[in-house]
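A protein chain is absent from this complex, but the other protein chains hold their places.
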Amino acid sequence: MTAPLIEGLYREGDPIADTAAPAGPIAEKWTKHQFDNNLVNPANRRKLDVIIVGTGLAGASAGATLGEAGYNVKSFCYQDSPRRAHSIAAQGGINAAKNYKGDGDSIYRLFYDTVKGGDYRSRETNVYRLAEVSADIIDQCVAQGVPFAREYGGLLDNRSFGGVQVSRTFYARGQTGQQLLIGAYQALERQIAAGTVKMYARHEMLELIVVDGKARGIIARDMVTGEIETHLADAVVLASGGYGNVYYLSTNAMGCNVTANWRAHRKGAYFANPCYTQIHPTCIPVAGDHQSKLTLMSESLRNDGRIWVPKRREDCDKDPREIPEEDRDYYLERIYPAFGNLVPRDIASRQAKNMCDEGRGVGPKVGDFRRGVYLDFKEAIGRLGEDAVRAKYGNLFDMYKQITGEDPYQVPMRIYPAVHYTMGGLWVDYDLQSNVPGLFVTGEANFSDHGANRLGASALMQGLADGYFVLPNTIRNYLANGPFEKVDLTHPAVVEAQDSVEGRIQELLGINGERSVDSFHKELGNIMWEYCGMERTEEGLRKAIDLIRSLREEFWRNVRVLGSADTLNQSLEKAGRVADFLELGELMCIDALHRRESCGGHFRAESQTEDGEALRHDDEFAYVGAWGWGGDDGSPILHKEDLQYEFIELKQRSYK
Amino acid sequence: MATSTISAGKRPRTRSILLKTVMAVTGLIFVGFILAHMYGNLMIFAGEDSFNEYAHHLREFGTPMLPESGFLWIMRITLLVSVVLHAASAFILWGRAGKARSVRYIQRRGEWATFVKRSMRWGGVALLVFVVFHLLHFTTHTINIGGTHDTPAGRLVASFGVWWAVLIYLFAVACLGMHLLHGIWSAGMTLGLNTSLDMAERLRLVSILVTVVVVVGFALPPVAIFLGLIP
Partner (left out) sequence: MRLTLKIWRQSGPSDKGGAVTYPIEGVSEDMSFLEMLDVLNEGLIAKGEEPVAFDSDCREGICGMCGVMINGEAHGPERTTTCQLHMRSFRDGDEIVIEPWRADAFPVIKDLCVDRGSFDRIIQAGGYISANTGSAPDAHATPVPKSQADRAFMAAECIGCGACVAACPNASGMLFMGAKITHLGEFPQGQPERDARVLSMTAQHDEEGFGGCTNLGECSRACPKGIPLNVISQMNSDLLRAQRHQA
C-alpha cells in the first residue's frame, strides 16, 4: 500500500460502491432484482454447501429457509443450543408496514422513518427493501405459531414504539425476541430433522477459509472436545451478531463476540462504520467491580418516571427520599422543556453521563465514581395510584427489585445508560455479500440498514428480513455459478488457516502470565466506555488508541490461560475473543476519530449545535466508512462508499 | 425440496404416558371397587344379619342371568387383571425413573414430593402385600384370627377383636389413603382432565374428598368393633 498515512493512523484506499442494486424506481428494485437473480435447479441445490455461523434471528431463519429450499446447510453456534442466541433477549417488538391500524402507515413511511432515524447514514436501497419485506415477516411468524399479542377480536395487536407516529410494532408481551427466535429455531430444528441442516452447537468459528479470493469454508473449534475442525462449503454466511461486548459491560450476552466477523475482516472483508454504537438510557446501573453484564429496562419507563440528580454533590450519598424537591435537579425537564424526559435515546444517555461526570451521580461508588441517576415514580404513583403503575410497569419493577434488592415503589429507581446495539459491521452490498465473494453477512453482523442509529423494534425486523427473505433470494445468484471447484483439505489456504488457528491457541495457552482474561477485557471496556462511548473527542480517542495498543501488547505478554486445549476451556474461549476485541477497539477509535461529525450514535464533542445537538456534516461525511485490514503492522485502509439520497431529502434532526 | 412434516410414532418402546394411562384406568377401577367395598363394610353397622345378607347377595348378584358367584368371578378377574397391569406398569416406570437419573444429587430439597413418590411406590408394594393377606384372611380363610366362625360377620367381629389385626388393617387404610390422595389426582392428570388452573383445583378437591371418605369408611368398622361399639 503506497497511499500516505493520514493522521499517522490510517490510509485511504479506492472508493467503493454497491453495484448489486439494479437501477429503476426504488419500489421496483427488489422485485426486479429477484427476477434477475439466477435460479438454482432443485436437483443441484443438494450439491451446494452453505455454512451459516450464528443461530440468532438472522442465522436460524436463513438456515431454515435454505434448508427448505434443499441446500446442504451447516449451522454453527457457540451456545449449547441454537435457541440460546441473544436475539432472544429483545423485549419491545418488531416493526412491520402492515398498516393494520389504518393510521397511514406504508412501506414508504417505514422506509422514511428508518432512514431518518439512522441520521441519514444508511443506504436507501437496502432500507427500502427492508420495509418492503417487513410485512411478510409477520405472516411467516404467525404461520409458525409465534404467539403475538392479540386483541379480543382475535386479530393482532400493535403499539407505537420508539417515538414514531404510527402503530406498527407487533409484540409478544415483553418477550418478542424470545418468541420470534423460538419460531425460527423450531423451523431450523425441523430442517435438522429433515437432514438438510446439520447443526454444530458448542462450536466456535475461529477462521475464514479463502481460496482463490472466494470464501470457501471456516475453521471451527469443537468447544467440548477442543478439536479443530475444517468445514468447507460453496458459500459462507456470517450471522454472528454485534460487537457491543468490546465495552465489556453491555446488554449483550456474555458470549457475544466479534471473532467471526473479525477473522473475516482480517481475511479481506471490509468492516464498515465500526464507531456507530447505540447506547440505551434506561439500564440498571453497575453495582460494583464484580458486575458482569447490564440489564436493560424498557424505555417506556420514561413515559411516567421523572429523571433527576441532586443539585449538590454533597447530597449524592443521601437517601433520595430525604432530598427535598428544591434540592433536586430534573435536568432533562430543565434543559429540554419541550420533550422533557422523553428526549431521544442518545440525548438522554449523554446527559446522564454529563451529570455523573459533574460528580452528581447517585448510587454506590464503582471505583471512585457514581454511575447512576434517579428515575422517580413518586409523582406518577401519586397521580395514577400504585395499582395503575403496577399494572403498567409491574414486571419491570419486579425485575429491578430482583436485581438491585430495592423496591422502586418506595425508593426511586437508579438507571444508567449501557451499550446495547452496534450499527456497524461487515460491509455488504445489496445482495448482503461482502467484498469477499461468497461471504455473506446478515443481521446485526452487517452494517447495512440502520445507518448511524437504529430505531426501536427494527433489529428483529432486520434479522428476520435478511434471513427469511433477502439472503435466500440473493445467495442463489452466487450459488448458481456453483458447485465450485472442490477444495482439498491439503490446499495451502486450508492448511494455513488451520495452522494459524492452532498456533494461536498454543500461543495463548503458552503465555502463562499474571493476569486473567477478564481483567484485560474489563480494562479494555473501561477505555472504550470512557473515550469511545457516549461522547467522543479527538484527544480522548487518541489517548484511547495508545492505551489499547499498550494493553494489547501486555495481553500477548501477560495473559494467563489455564487448562488445556482439548477439553471445554472457557478461559481459552474468552481469550481468543478478547484478543480480537483488542484489535477491533482500536479500529473503532480510528473510525470515530476520522469521522469529525456527530451523527446518530456517534457524538463528537467538537461537532454540536449551540443547543448541544448532534451536528452532521453531509458535505464531508455522507459516506460509509468501510475499513480494510492493513496487516498486523500496517494501518487500516479506508474505502468510502458515497451515500446517494435519491428519494429522501437530507435534514438535520431537531428535538426542540 | 425438503418440506418435511412430522412422521408419527416410529419407535417400539411403550410410551411412559401410555403406561401411566394404564395405571390411571386400572387405578380408577380400583377406586370404584373400593367405594363399593367400603359401602359393604359399613353394612356391619346395620347389624350382623344385614352384613351376612350383603355377603351372600354378592354371590347371588346377577342370577339367574349369571350362574351362582358369576358376578363375583367377573369382578375377581377384572380386579386381578387390573392389579397385574397396574403393578406391572408401575414397576416398569419405576425402573425407567431409576435409570433416568443414575447419578444422585448430593443434596436434595423437595421433601414432600420425595415422600409422596416413595409412599406411592413402597406404599403400593405394601398394599399389594396386604391384599394377599386380606384374601388369605377373609376370602380363603387360610389365615384365622380370633377363632373360626361360620358367617362373614362373625369372622369380622372376631378378627377385629384382636388388637394387632386392627393395627394391620389401619396401617393398610393409611397406605390406601396416601395412595388415593395422589393417585386420584394423578389419574385425572394422566387422563387429561387438568386443562386449566381451575380444573387443577377441582381435581385436588375430588381426590381429597374421595380419600377422606374412603379412609373414614374403612377405618370405622374395625375401630368400632375393637371398641365394642358393634353388638
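Letters A and B mark the chains in the order given here, with residues in each chain numbered from 1 onward.
Heads up, the rule we're going with is that a residue touches a chain if its C-beta (ideal position, glycine included) is under 8 Å from a C-beta of that chain, and two chains touch if they have at least 3 such contacts.
Worth saying up front: this structure is predicted, and the values here are computed from it rather than measured.
Among A:Asp14, A:Glu151 or A:Asp633, only A:Glu151 touches the chain that is left out of the view. Among A:Lys29, A:Arg45 or A:Arg84, the one in contact with the hidden chain is A:Arg84. Screening A:Glu7, A:Asp103, A:Asp139 or A:Glu379 against the full complex identifies A:Asp139 as the residue touching the chain left out.
Within the entire complex, the positions of chain B that touch the omitted partner chain are 3-11, 13, 15-21, 93, 96-97, 99-110, 113-114, 116-117, 120, 182, 185-186, 188-197, 199-200. Annotation for chain A: contacts to the undisplayed chain at residues 61, 64-65, 68, 79-86, 88-89, 98, 100, 136, 138-145, 147-156, 172-173, 175, 177-179, 182, 185-187, 189-190, 192-193, 199, 201, 224, 251, 253-255, 287-288, 290-293, 295-296, 364, 402-405, 468-469, 472, 516, 518-519, 560, 562-563, 567-568, 570-571.
By definition in this document, only the chains that are shown with their structure count from here on.
Remark: chain A and chain B have CA centroids separated by 61 Å (rounded to whole angstrom).
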